[in-house]
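Partial view: only certain chains, each at its native spot in the assembly.
Per-chain residue numbering starts at 1, and chain names A, B and C are given in the order in which the chains are listed.
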Amino acid sequence: MPIVEIKMWAGRTEEQKERLVKEITEAVTRALGVEPEETQVIIIEIPKSNWGVSGRLASKT
Amino acid sequence: MPIVEIKMWAGRTEEQKERLVKEITEAVTRALGVEPEETQVIIIEIPKSNWGVSGRLASKT
Amino acid sequence: MPIVEIKMWAGRTEEQKERLVKEITEAVTRALGVEPEETQVIIIEIPKSNWGVSGRLASKT
């Protein structure tokens, strides 16, 4: 019953999210031998103003 | 100091969230023998367009 | 499709975990009107030496 969670910057299109969920599910089912129905994928969108790299907000770089 | 995190589809009413927090806290305190004050419950609402099952977004099914 | 995650100190018995999963699932199904089969509960045990409160490890207090 794998649960996949992706944190990424906000702003992707519905088409990109659709493809992301589809391809990750395929990757998981292939690698682990589980069924697609057992696999959940949750996308958590983080605004760049809430994501820091190297000590600075991504919105400021 | 249990910390409970619930990921669920967005769109519940304030009353449902209130009940959810109350009942989960009671469940945790009963099962683990901790105090309610030590128990935190965080609700993370995920839009259906960010949640995939069986390789498809829940917003498309 | 609620997913519940509980972080708590390591060292609970199987009986306590069983009760925890049972009671939380009941709380979620009652409060949200979902089916038990749709509800997953994941327990993440954290050693006290990896959990800090007030700036100190719980293993040192």
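Basically, a contact is a pair of C-beta atoms (placed from the backbone, for glycine too) under 8 Å apart; a residue touches a chain by one contact, two chains touch by 3 or more.
On a predicted model such as this, the values are computed, not experimentally measured, just so you know.
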Number of identical chains in the entire complex, 3 depicted: 6
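The rule is simple: only the chains that are shown with their structure count from here on.
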For chain A paired with chain C, centre-to-centre distance based on mean C-alpha positions, whole Å: 24
Interchain centroid distance [CA atoms averaged], chain B/chain C, Å: 12
Multi-partner residues of chain A (at least 2 other chains): 40, 42
Of chain C, residues touching chain B in the complex: 1-9, 12, 16, 19-20, 23-24, 26-28, 30-32, 51, 53, 58
Sites on chain C touched by chain A in the complex: 1, 3, 40, 42
Complex contacts: residues of chain A adjacent to chain B: 14, 17-18, 21-22, 24-26, 36-37, 39-45
